[in-house]
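My questions will all concern the structure given below.
Only one protein chain is missing from this complex, and each of the others stays in its spot.
Chains: A and B, in written order; residue numbering restarts at 1 for each.
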Amino acid sequence: MIFFQRLFTAIQRQVAIVLAIATYENNRKSTASSIGAWETIVGPLQLILFFIGMRVGFSLLRGSNRFAAGGTSDMYFNVVMFISTGFIMVFLFRIVALKALSGLKLRAPLYYPRIKPLDILMALAVNDFRAIATISLGIMGLVWLFTWSFQLDSPGLAFVVYMLTILMAMGFGICVTFLSNLNKWIVRVIKRLIARVLIFTSGIFFATFELPEYARPFVTWNPVLHSVELFRYSINNQYPIPDISFNYLVCCSMLLIGFSLILYRTNELQLLEANDD
Amino acid sequence: MPEVNPPSNVSAPLHKEKSSSSMTDSLLSPDRSAVVWRERLKRVARPQTLISVFLASSAFYCFVIGRDRYTAVSEFVIQQATPLNTSAASVLAGAAAAPQVLTSLVDGQYLQVYLESSDVKTRLFPDSKQLEQDYSVKFPDLWSGLSANSSAPQQLDFYRKQLSVSPQPLSGSVILKTSGFRPEQALNLNNSLVKQSRRFVNEVNQSINADQNKFARKEVQLAEINLKAATRKLELFQEKHGNLSAETEQAATSSFISGLESQLVELKVEEAALRRQYRDPDAPEVSFVADQVSELQAQIREERKRAVSANGRDLNTLALEEAGLRSDVEFATQTLQSARLASDNSRRESQRQLKFVVVLSQAQLPVAPDHNWRWQAFLASVGIVVVAWGVGGFVLNAMQKS
Partner (left out) sequence: MVGGLGPSTSGVVVSATASARPVLTFRNFSLRCDKSDPRISFKVPWNWEIPHGKKIAIITNSSFLRYQLIAGIAGLVPPVSGDLIAGGVVGWPVGGSGGLDSKLRISHSINFLKIVYGDCLERSCVSLDEFWALLLDQSIHPNLTIKELSKDQKEFFYLALSVLFSFDCYLFPQSKFLMSKAARQLRKLLLKQVEGKTIIATSSNGRFRSDFCSEGLVLNPYGGILYSGGLSESIEWAKSNLKLSDDLEKEDEQLQMGLDLQNASDDLSSEVM
């Protein structure tokens, strides 16, 4: 019983510390620039609007083709909704993973013995989650308002997938950071991969079922694609998700986070090394 | 991860001390009790408490109070009879399969709308009282179920919640899920919905085919009538003009005239020869032939005039008229022929295009309640808290910039 009490206190303090660091970072930002803490969402928002504009433009050029062979994603989602669901998940992953990868930028709080690098990482993840959640809620709210059709078929699944993605991103980032012990080039290559390959294989622009069957294995290795597609599925249960499995996502995120925690225990300060190009 | 509000955390013991000390004081004056209550209210209204209460009540509802729900699933496909010319199918199976899937998908989408329509609802539950009774609210769980005296839109809404039809774009099959508060309820609903889909598919197809057939037959009738009219006109014309063909008559006349003309040429040659033989142009032999020539010329002129003049037989006009009538008849015959062909084709096609609901997997009687909704609902409330915390925290933080 005492053990559980201690565990509970420890967890409670841990959470409090992480949140305090998150507030610290926000406060720091809020006095730093004129737009204050909104700065965090301006960057992603720009990008998502660009993507949506691009996609809407293309579909205007191409003409809507609702009943192409096998059907298209337009049958299940509004274009804006489709892109933004993909974007939300991919950027959540990308931002969190890159934060871990490129070394902690926020390191002053480490001066206090209680604060560990992982705390800061989690705090930054919390902040990113908040910013992206704000964006996504805003966009979905707008879409729902305009189309007047509220749909969220499996809210539980959406939540779980969202959380798993955050975990996976952190685990991935930390793992790769420790890989950089072996070779700096690995990190550079992986950073590039995340930035570019990830965007194009994670289904921001396409749905898995739109791909022909032989092309699917080229993208389904990517666990982020699974989280994107599952998130879409959880919004609309009619959305077909061939070759997408929840188990794969769970396995990936658990493996990554487990590995990363093991690695983290052994060499904590590695996270402080900047990996900028 | 519930909201942890550390400042209030820290101050919690202080609050407690204050309130307990003021509780002993409350016996002394009535004013104090108001303070105590305000204090208590303040403590209850802390976000941490509110969130815990929210989550606890959500968990309590989802896992304790909530009624069991049972789900029955069936899968079927709307299949056309295979095309007659299947010889190439083995080679081009992929290409041939796509349109098949596509038509099934479109059918599935129609079916989806149809099954969720109030038409089907009234067909399945003609008596709305019966529906209310079947899905009535049971005591601990006052949330789910259909309350007595519900309005028609409410009932329709409730009915729609009990089923989900999802056409699969890749296979073309349709997955039908139904839920109910009892296993039999789910199963029965599923079975009767499959029956409804079968009826829908057959009815629609048959009515379309019947329409097509009717149209084709009408076309044939029309063509027949036209043909009859054209033939009749031709007959009348022939009767009126001596049952003779104007054309042949015209041909006969012209050959007659040309005969006369050749005779005229012969006579003229003979006359020229005689004039050389006899010095005297007025010799009786000569004048005899010359008379014959002039007579013949007059005769030819007469005949020509008779063939084209209006008060004569006017063979040209008659011939044109007759040709028109004949082509009318010919056209009507052709039309009738093609209409018959089309009608026959449509009859055959409609036989071929008949669609069937092929049940791939029959719904089974659910043996255990479906726990999915409990988790979905509970995790949703956790999600609401997390998202509200995330977004709220962010927005509040961003706003208190100054």
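Just so we're on the same page, contacts are C-beta pairs under 8 Å (C-beta built on N, C-alpha and C of every residue); 3 or more make two chains touch, one makes a residue touch a chain.
This is a predicted model, so every value here is computed, not measured.
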item: Subunit A residues touching the omitted chain (full complex); value: 6-7, 9-11, 13-14, 16-17, 19-21, 23-24, 27-28, 31-32, 39-40, 43-44, 47, 95, 98-99, 102, 105-116, 118-119, 122, 195-196, 199, 261, 264-265, 268-269, 272, 274
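The definition used in the following text is that only the chains that are shown with their structure count from here on.
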item: Centre distance in Å when subunit A and subunit B are each reduced to the mean of their C-alpha atoms; value: 42
item: Residue ranges of subunit A touching subunit B (in the complex, touch as defined); value: 12, 15-16, 19-20, 23, 26-27, 30, 36-38, 40-41, 67, 69-71, 75, 126-127, 129-131, 133-134, 137, 154-160, 162, 209, 237-238, 240, 242
item: In the complex with subunit A, residue positions of subunit B that touch it; value: 1, 4, 6, 9, 98, 101-102, 105-106, 164, 166-170, 375-380, 382-383, 386-387, 390-391, 393-395, 397-398, 400-401
